[in-house]
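Here is the structure we will look at.
Only one protein chain is missing from this complex, and each of the others stays in its spot.
Moving on, here comes chain A:
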Amino acid sequence: MDFFQVFIELAQSTVRVSTPLILAALAGLFTERAGVFDIGLEGKMLGAAFAAGTVAFLTQSVAMGLGAAILVSVLLSLVHGYASITQRGSQIVSGVAINFVVAGSTVILGEAWFRQGGRTPALMESGRFGTIKLPFADALREVPILGPLYSNLLSGHSPLTYLAFLMVPASWWILYRTRFGLRLRAVGENPGAVDTAGISVIWLRYRAVICCGILCGIAGAYLSLAANAGFTKGMTAGKGYIALAALIFAKWRPKNILFACLLFGFLDAFAIRYQGYAFPLIGKVPVQLMQALPYILTVILLAGFIGKAIPPKAGGVPYVKER
């Protein structure tokens, strides 16, 4: 196969695999920048994927599926918010609890409702996101180099993929160009400054957590309504954790998140394509090693190559007015 075609195909699947990562990492960006660490991205995405699969099957409506996904994810976010903002509990424990509860309950509910081993029934076309064909995609396909780039790489993705990529500049704009963003970043650094300026720390953090829920919900819906035709158990397969790694790797900045997610997405796409492939000189690389690559890379890069990733200063600490 010629090199260019391999490149296009790898790039295409990189974009597909990166989509949920970008959405989830941006979700994490909103809450962590506000000082609420969220290890529960994985659980929220999984819960959203299940809700999307179930509701889309029952209603045969992709919009309803997406709505249900966002609703479930926001509710889970509010649970995390209640535990860690209002009750000032441990943000890590709350996040882990959400991951476990969702991992278990999606299987139980799925089995009880559909009896397909924790899956939701396969969706028809009407219950799934189609792909968007950009204008002239067919006409331009034959143009050398640019044609395949436009028609196969830029065109032909799910609307949620385009949304994910648009959310990167949008998140940057919200965080750095609006009053809400200024306050949100401030509350993650020094909630005392926000409180003394007469702004409610609690309400601000809840809004951040809700933003996180919405984005995680879209990420989950992408998994069961666009990347697949329905929910399968444990279908997030650690994507929430990879998104978290990407967030740290990106030093909590929107533009970096895009590149980090594309990099991790590429590694994943590469691992899928070259499973069991014998490389020259190295021979066969175990699948597990390939799948572990994003994590190994994070550890190595964080250990010195990208400099220190400084988290938001008040991250992980519940706000208590000091006496």
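The rule is short, and it goes like this: a contact is a pair of C-beta atoms (placed from the backbone, for glycine too) under 8 Å apart; a residue touches a chain by one contact, two chains touch by 3 or more; residues count from 1.
Note that in this section contacts and distances are computed from a predicted model.
Asks: Assign the chain not included in the display its UniProt protein name, restricting the answer to "sulfate adenylyltransferase", "Membrane protein, predicted cobalt tansporter CbtA", "ATP-binding cassette domain-containing protein" or "Rod shape-determining protein RodA".
Replies: "ATP-binding cassette domain-containing protein"
Asks: Using the touch definition up top, pick the residue from A:112, A:197 or A:303 that touches the left-out chain.
Replies: Final answer for the missing-chain contact: A:197.
Asks: Please identify which residue in A:82, A:150, A:180 or A:259 touches the non-displayed chain.
Replies: A:180
Asks: Which residues does chain A use to touch the chain missing from this display?
Replies: 177-183, 185-186, 189-190, 192-199, 313, 321, 323
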